[in-house]
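Heads up, the thing below is written out as C-alpha cells.
All protein chains but one are shown at their positions in the complex.
Per-chain residue numbering starts at 1, and chain names A, B and C are given in the order in which the chains are listed.
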Amino acid sequence: MLVISQISKRYGDSPALASTDLQVSTGETLVLIGPSGCGKSTLLRLIAGLIQPDAGSITFEGSQLSSENIFQIRQRMGYVIQEGGLFPHLSVRDNVTVMARYLRRDARWIDSRLNELTQLVQLPAEMLKRFPAELSGGQRQRVSLMRALMLEPDLLLLDEPLGALDPMIRYELQQELKAIFSQLCKTVIMVTHDIAEAAFFGQTLVLMRDGHIIQAGPFKELAQTPAEPFVERFISAQREPMAQLIEALK
Amino acid sequence: MLVISQISKRYGDSPALASTDLQVSTGETLVLIGPSGCGKSTLLRLIAGLIQPDAGSITFEGSQLSSENIFQIRQRMGYVIQEGGLFPHLSVRDNVTVMARYLRRDARWIDSRLNELTQLVQLPAEMLKRFPAELSGGQRQRVSLMRALMLEPDLLLLDEPLGALDPMIRYELQQELKAIFSQLCKTVIMVTHDIAEAAFFGQTLVLMRDGHIIQAGPFKELAQTPAEPFVERFISAQREPMAQLIEALK
Amino acid sequence: MITKQRIGVVLLGFFALLISTVSSIVAGTEKPLSITVGSKAFTESVILGEMLKHLAGQTGIATHHQRELGGSRVLWNALLSGEIDAYPEYNGTLLQEILVKENLKTEAELKQALTERGLRMTTPLGFNNTYALGMKAELAERFKIHTISDLKNHPEFVLGFSNEFMDRADGWPGLQQRYQLPQKKVRGLDHNLAYRGINSGSLQAIDLYATDAEIAYYKLRTLEDDLNYFPVYNAVILYRADLEQRAPEVVVMFNQLAGSIDALTMSKMNFQVKQNNEPESTVAAGFLQQTLNMDVDYQVQTVWQRFVKHSGEHLLLVGISLSAAIIFAVPLGILAAHNERLGSIVLSVAGIVQTIPALALFVFMIPLLGIGGPPAIMALFLYSLLPIIRNTYAGIKDIPPAIIESAQALGLPSRARLRIVELPLATRAILAGIKTSAVINVGTASLSALIGAGGYGQPILTGIRLDNIGLILEGAIPAAVLALLVQALFELIERGLLPKGLRIKALGAR
Partner (left out) sequence: MITKQRIGVVLLGFFALLISTVSSIVAGTEKPLSITVGSKAFTESVILGEMLKHLAGQTGIATHHQRELGGSRVLWNALLSGEIDAYPEYNGTLLQEILVKENLKTEAELKQALTERGLRMTTPLGFNNTYALGMKAELAERFKIHTISDLKNHPEFVLGFSNEFMDRADGWPGLQQRYQLPQKKVRGLDHNLAYRGINSGSLQAIDLYATDAEIAYYKLRTLEDDLNYFPVYNAVILYRADLEQRAPEVVVMFNQLAGSIDALTMSKMNFQVKQNNEPESTVAAGFLQQTLNMDVDYQVQTVWQRFVKHSGEHLLLVGISLSAAIIFAVPLGILAAHNERLGSIVLSVAGIVQTIPALALFVFMIPLLGIGGPPAIMALFLYSLLPIIRNTYAGIKDIPPAIIESAQALGLPSRARLRIVELPLATRAILAGIKTSAVINVGTASLSALIGAGGYGQPILTGIRLDNIGLILEGAIPAAVLALLVQALFELIERGLLPKGLRIKALGAR
C-alpha cells in the first residue's frame, strides 16, 4: 500500500530524518515509537505530503506522491495531527464534517456517521455545537480523531491520538479502534509514547532515534532480540513504574 | 498554603465544576485525576485566576485571590498549560526567560538557570534559539515545563506536563522532578492521566468526575477502600494492558 | 498555478465588464436628446434657470438644471463647449465683462458677436437688474415722484445709500452730478438698515438693485432713471445656436419668456424664495402658470428633497464603487498573499493609484468617461482598493501556519481551503480594511461634486464657495452620519460573517 524509499528531510542544517525505507501493506498497523524529537511526526507529515522530502520518494498504491495527485490521495487518508489542528472558527460538528460536506456527501449519511463517531469516542452530543475553545483537552483530541475517521479513509496517520485521554476512555477506545482497524482492513501508522499501547496495536513496531530507524518488527522481537542496548532500555522504561503500580493495586 | 472553599464554575448552562473544597499545604504534591472533561483544568485555571469562579473563594497563603493581588501571586506560581501556550513570536530562550527579564533578574542568574533547566529536561542547547513552530511536540512540552520552573515558584500547577514525552525521558523527568519538589519543598498540583505517574508523585490523589471530587486521599486508600465502584474501575483501567506488557517483557 | 491564472482571467473579465457597464452608462444609447440649462449661484439666476427647465420640460424632452455653477465665466465657457445649452444672463454682463474687449456698442453688435461664437440670445425678458433709487410707493405717489429727476424738487429728502454706492464714482457722486440733485442729508449705511429706515420713514429714498426681494416686501417704487445714468443690465436667455436645429420647440418655449417678467415680478419671486423659503422650482412654476397659463409638472426641491437627492447620489456613488472595490480588492489581496512577487506588484500599483490626487485623476478620466457619475465612481473605486487589498493580504498572512497545515492535511484543495478556512479566519482583518475603505469612500465621494456627480459634496462645495457654514453642514453632517451608518452596517455584517468561534474571548482577562 505504502512504500517509502530513501526518504530524508533536514530543517536548515539539522537533519530531522535520515535516509529511511519503510513499507506498509494494506491492513497492517504500524506503530512508530522513539524519543521525543526523533522524527516520528516528520515522517507522518512527509507521508501526508505536508512537507517535501529532500530526497527519496513515497509511493501510495503504486503511484508516487506529487503535487498533482496529493489532494486526491489525502482524501483517502485520515490524519490526527499531534497538536489537534481543529479549526477555531468552526463548531465541533463542522470541524468533523467539513470535508464530507465539501465532497457533497449525502446529508443523512453525514448525520448518521457523525452519530456513530460521537458514540465511539464517547463525546456528549451537546458538545457538537461547541467551538474548540470551549472543549477540554481530551475532548478536543477526541474531536480530532472523529475528524480523521469521518470519511472512512483507507490509510490512517495517527500522531499520539490518545495521549490526552484518561485511562478509562483510552482503554475502551483502544479496544474499539483495534476492532475497527481489523474489521475494515485499515492501514494504520500510529505514533504513541505508551509502550503498552504500541504493543497492543502494533503488528509491527518501528523504533526510531535521531531520524534513523533502529529496529522494526513485532513487539516480541524488539523485546527479546533488541538490535541495540538502547532498544531494550527504551522498551522497558515503563516497566518499573508499572510494576510498582501493579504491586500497589494488588 | 492554598485553601479552596465552596468554589464552583459553569460555562453557559453547563456546569464545569460543582461546589468544591480542597486544601493543599506547603510542600504537598496533590495529583488530580479523572475522566476527560471532568473539570481538572478548570480547577487549575481558577487557582491561577485565569477565570473567575461563580461562587466560593480561593485563599493563597492567607490572602484571598482578587484582581488586586493576582499579578503578585501569579509570579509565585508556575503553570504548565495543557496546550503548552508558548508564544509563537518568541524563541525558546525568550519564551522561558520572558518573565525573568520582565522582573529584571540578573542576566547571569538567568543564563545559569536556563542552563540548569535545559539540562533537566534534556533539551539540546541549540534548540534555545528556535521558535516554537520549529520544535517537535515533546520538545515544546519540555519548554513549557522549563518556563513554569524558571522563577523557582512556590506553587506549581502542572496540567499533564509530561503527556507528550517518550517513556524514557518521562521516567527520568519524573524522578528528577520528584526530587526537586521534595528538596525545595514545592507545593504542586498536577494533572495526569497516567495512574502510575499519579501514584508515584501524589501524596494525595484527588479523583474527580463531572465537576465533583469523588474521593481524595493517598493512592493506597483509593486502591484499597474505593468510595465508589467507579474509583476502582478508574484506578485499575490501566492494569490490564500493563500486565500484558509486563508479561510480554518477561 | 493554473488556479492563479484562472483567477487572473476572471478578474480581467470583471474589469472589462465594469468598464463597459460604466461607459455604456456614460454613452447611453447614442446620447438621446436632452437639454441642460445652467444658472449662477444666486437666487434670481436659479429661479430663471428653473423656468428654463420647466419650459424645456414642457416639450417632453428630458431636461436637466445644473444649478449654482461658479460665476459668469464658468457658465459662458460651459455654454460655448456645449456642456449646457442655455442659461440666463444680463446683457450688461456680456458687454461690460465677458466681451468687454470687443468694445461692443449696440445690441446688433452684441448679437453679431454672439452669432460668431455659435450663440443666440432672446430679446430681453423685461427687467433691468441694475442700480436704482427706490422710495416708499405711498410716499412717491403722494409727491407724484416717478423719475429720479423728480427728486430735484425735494431737497429736504433724507437719502440713505449703501457705503459702496456712496463711495464709487459711478455711484452717488456721478448720480448727483448728472441729475444735479440738491439733497444734502445723505447717509451711508448698511443696506439692510437702509430698508428699515425707508420703511420707518426716516429715509425718503435709498439705492437698491431693481429686482431686490425687499422692493416687493416693503412696497417700494423704483424711480425711473430718466437720464440713463445707470448701465443697463437686461436679463436675457443665452442659448446655443445649434439648439434651433436640435430642439426648435425648446427655443420657441424660451422665447415666450421674452418681455414677460418686469422688475417687480422678479422682485416678488426673489422675495418668495428668500424670505418665504419657497423652493425656486415652485416659484418658477407659479410664474409660468400665471403668466403663460402653463401647467408645469415639477418637483419641488425642499431641503428634505435636496437631502434625499444628494443622499441618493451619494449612496449610488459609494454603493457601486465600494462594491466593485470589494469584488476586486479581496481577490487581489488573496492573490498577493499567495504569491509574494505578484503581491508586491499589486500592492505597489494600488499604492501609486492612491497617491494620484482626486483632481488630477478626474482630469485624466474626463476624456475617457466624461463628467458626472462614471468618472467619480471610477475614481472612488480606485481609491477604495488599497486598504482592502492590504488588509486581506495581512489577514491571510496572519493565520497560524498550524491551521493552514491542518486544512491541507484534510485534503482541502487550495480554493476550498481559501473559502472554508483562510477567508473566515481573515474576516476581521478584511472587514477592518473594508470599513476603512468605506469611510474614506464616503468622504472622498464629496469631492465628486467637482465633476458634477452630485452627492453631499454639492452643498459642501456651494457652502465653501459662498462661505456659508450652514450649507457646508447640510452636506458634512449627512456625510458623517452616512460614514457612521456604513460602519455600523459592516459591524452588522461582521456580526454575521465573523465566525462565532473567533468571538470567544480570553476568559476573565484581568
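Throughout what follows, contacts are C-beta pairs under 8 Å (C-beta built on N, C-alpha and C of every residue); 3 or more make two chains touch, one makes a residue touch a chain.
Bear in mind the structure is a predicted one, so any value in this text is a computation, not a measurement.
Enquirer: Out of B:14, B:75 or B:119, which residue would touch the omitted chain in the full complex?
Expert: B:75
Enquirer: Would you indicate which residue among C:342, C:480 or C:497 is in contact with the undisplayed chain?
Expert: C:480
Enquirer: Residues on chain B that touch the omitted chain in the whole complex?
Expert: Chain B touches the missing chain through residues 48-50, 71, 74-75, 77, 79, 81, 83, 85-91, 98-99, 102, 131-134, 147.
Enquirer: What is the set of chain C residues that contact the non-displayed chain in the whole complex?
Expert: So the residues of chain C touching the unseen chain are 96-97, 100-104, 109, 113, 116, 167-170, 347-348, 351-352, 354-357, 359-360, 363, 386-387, 390-391, 393-395, 397-398, 400-402, 404-405, 408, 414, 428-429, 431-433, 435-436, 439-440, 442-444, 446-447, 457, 460-461, 463-464, 472, 476, 479-480, 482-484, 487, 502, 504-507, 509-510.
In this section, only the chains that are shown with their structure count from here on.
Enquirer: Touch graph across the chains, line, ring, star, complete or other?
Expert: complete
Enquirer: By residue number and range, which residues of chain C touch two or more other chains?
Expert: 402
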